[in-house]
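A protein chain is absent from this complex, but the other protein chains hold their places.
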Amino acid sequence: MAATAERALGRATSRSGERVLGVSAFIALGVSAVLSLVVAPPDAVQGEVQRLMYVHVPAAWLAYLSFFVVFVSSIAYLRTRRTRWDRLAEASAEIGVLFTALAIALGMLWGKPVWGTWWTWDPRLTTTAVLLLIYIGYLSIRRISDNPARRARWAAVVGIVGFIDVPIVHLSVVWWRSIHQGSTVFRLGGPDIEGTMLLALLVGVAAFTVTYAYLLTLRLRVGRLEERAIREALAPTVETPA
Amino acid sequence: MEPNMGYVIAGYLVTVAALGGYTLRLFMRARAAKRRAEVIAGRRG
Partner (left out) sequence: MTLVRHTAVIARKDLAIEIRGRHALGTLLPFAATLLVAFGFAFGPGREILARVAPGLLWMAVLFSAVIASRRAYQSETEDGALEGLLLAPIDKAAIFLGKATAVTAELLALVIAVLGLVIVLFEMPVGSPVPLVAAFVLGSVGLAVVGSLFGVVAESARTREAIFPMLVLPLVTPVLIAGVRATDLAAAGRTDDALAWLGLLAAFDIVFVSVGILVFGSLMED
């Protein structure tokens, strides 16, 4: 069973697997865009602007998924000390920062026309902003040490502690904001979200997830290549006898 | 066209730019790393 899984993972991360994922992601994103921009109806209250939900929500979802992967691989690394987990954590963190920043940007673009201002400390957006800071810290701590083992260990600790902190941050921000009941929270289309809207949202989430998988395999390959370049640079220049 | 459509277009463009830009950057990093490895290996000969 484990052998089949390993083989499947090997195939997925091979060059052809990567290409398949890439094409799938492209197509899925295209389909999602059509559903979001054309097929889904405009919102009764917010109008066309609500279409930003179909990119903002998937981006946010992927941000949290990416950091969950960082969390799990960090634990796996500390327990097994196998570099593959560190490579996975680093790749997922980098992609996660991208999705997080994107989610925040889209949230602000959605918020400006709806709230009239770029930022109202909305609980979910605010927590996402703190998440961004935590994981920028994760990437920064990786720059400190030359020693790859130490770098991996330190990063793993941040990856674990950071993720555990997120629910606590979220709770504190939600309580904090509930003091002022003013601003609206992002509406996901109201109590009965229309059928096509839900479909567009789910397709968006699926498309982003496939994109994440593709970016992950691509980033892992880049990591391997960069590691190889470093290894070549460090290898002895004297020819070893055959 | 609804006045807020600009925000929607901006949002989708930002998404394309972010995802596409990052993918491109990864391809460029891959190429640079490959080239570096080949150059070094070539020098060692």
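Lettered A and B in written order, each chain numbered from 1.
To be clear about the criterion, a contact is a pair of C-beta atoms (placed from the backbone, for glycine too) under 8 Å apart; a residue touches a chain by one contact, two chains touch by 3 or more.
Every value quoted in this text rests on a predicted model; they were computed, and no experiment measured them.
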As a test of the contact rule: which chains in view would the missing one touch?
A
Of A:Val20, A:Ile136 or A:Ile230, the residue that touches the missing chain is A:Ile136
Interface with the unshown chain - residue positions in chain A:
78, 130, 133-134, 136-137, 140-141, 143-146, 150, 153-154, 156-158, 160-162, 164-165, 168-169, 171-173, 175-176, 179
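As a working rule, only the chains that are shown with their structure count from here on.
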Complex contacts: residues of chain B adjacent to chain A:
2, 4-5, 7-8, 10-12, 14-15, 18-19, 22-23, 26-27, 29-30, 33-34, 36-37, 40-41, 44
Chain A residues touching chain B - in the complex, by the definition given at the top
29, 33, 37, 47-49, 51-52, 55-56, 59, 95, 98, 101-102, 105-106, 109-110, 112-113, 211, 215, 218-219, 221-222, 225-226, 228-229, 232-233, 235, 237, 239
